[in-house]
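Note that one protein chain is taken out, while the other chains of the complex remain in position.
Coming up: chain A.
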Amino acid sequence: MPHDHEPDHAHNAHAHAHVHGHAREEQPPLLDIDGLTLELPATARPLLSDVSLRVRMGEVVGLVGESGSGKSTTAKAALGMLPEGGVTTGAVRVEGTDALALRGEKLRAHRARTVAMVHQDPRAALNPVRRVGDFLTERLALAGVTDRRAARARAVELLDTVGLPDPARRVRQHPHELSGGMLQRVVIAGALAAEPRLLLADEATSALDVTTQAEILDLLRTLRAERETGMLFITHDLHLAAAYCDRVVVMYAGRVAEHQSARALFAAPRHPYTRGLLDCSPALGEEDAVIRPIPGRPPSLADSFPGCPFAARCPEAEPECETWTPVATPLEPDAVSGDEGGPGEEGGEASCRRLPESAPGPASASGSAPASVPVPGSASGAVSGAVSGSASGSASVTVPAEGSTR
């Protein structure tokens, strides 16, 4: 069982003198996905295999991976949305409620009030023939604001909250009259209409230009701070995730490859895939940085694996990897928390057969970028700096730059 080691981590967090972090451990997690496996009859491998992740109140958890790694499928499971014909084992609990068992009116209420999703492409997520105000009042009606006049007023208020200029005019406009960044704010306003406990941001900023991206990220962070909303932040940009999130879960081929606190992941990635992802994008300030794409292509649903799914593309693979069924291995916390003062995180896990010997950091065989990039001060500090200085560029670029110039 992947979570057998849980008590140890609670203890370790305490030992690192993090009262705040410890207090969080007391509450049941907002989102608790436990060993979720999702199989479709027509595919060679499961869409998701033994995926476990947790999001606590007020916490941002990054979910990173290539296209088709199961990020969105995992997030949608929290909404009780599964592909047609999907068979699941494991559990998805939102505030203790089994989301996959919900049906009918309860499922609707769950989607309308407890969990909200911000979709990747705001232009596609809005009905093009309806007005922005109609979209918001529809969501508000689900949250219990049924009076038309009150809903209108609240819609304007929401647009104001998300920083859309001239909100009173916007509610009467159609989506095609607004820019992508404005629409993303509208979609976020719609997600906030119900004041959800958990926000699923599915590539919420990927389609936006960098300055807009930074503004949206800043907005989400403010909202999270104000409402203690938990957030699952899905992105394919590992640098962004490491800078923006408290913890990061890296997925590959429907499995969790690695899961660590953002700082630890960025400083000492333990799974070869994570290292590969970090090597894919050069960081600013590394003049001699070589872009090393991961060889091969992301696996499709037609590929099945007897062993580790990453073995075929892994630079460190050994023959045994082809037959080794991945198991989440807890990481020893000492190796992870190299410098004190980080947020009180659990130790993390990685699913690599070679884990015990593949040491993180400079000794790493791959000689990967993280070795040369010091840990950004703290995850939240780095991001607030990156985001508030938004005009200069995206958070994903700013953070490594900050680190390497130190």
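Please note the rule applied: a contact is a pair of C-beta atoms (placed from the backbone, for glycine too) under 8 Å apart; a residue touches a chain by one contact, two chains touch by 3 or more; residues count from 1.
What we mean here is this: contacts and distances are computed from a predicted model.
The protein name that UniProt records for the chain not on display, among "guanylate cyclase", "[FeFe] hydrogenase, group A", "ABC transporter permease" or "Response regulator", is "ABC transporter permease".
Touch with the chain that is not drawn comes from one residue among A:177, A:226 or A:322, which is A:177.
Taking the complete complex into account, A:138 is the one of A:138, A:160, A:303 or A:316 that touches the chain left out.
Although one chain is not drawn, the whole complex shows that of A:93, A:111, A:247 or A:270 it is A:111 that touches it.
Of A:34, A:66 or A:121, it is A:121 that touches the chain left out of the display.
Listed for chain A, the residues touching the missing chain in the whole complex are 76, 79, 81, 107-113, 116-117, 119, 121, 124-130, 138-139, 142, 174, 176-177, 190-191, 194.
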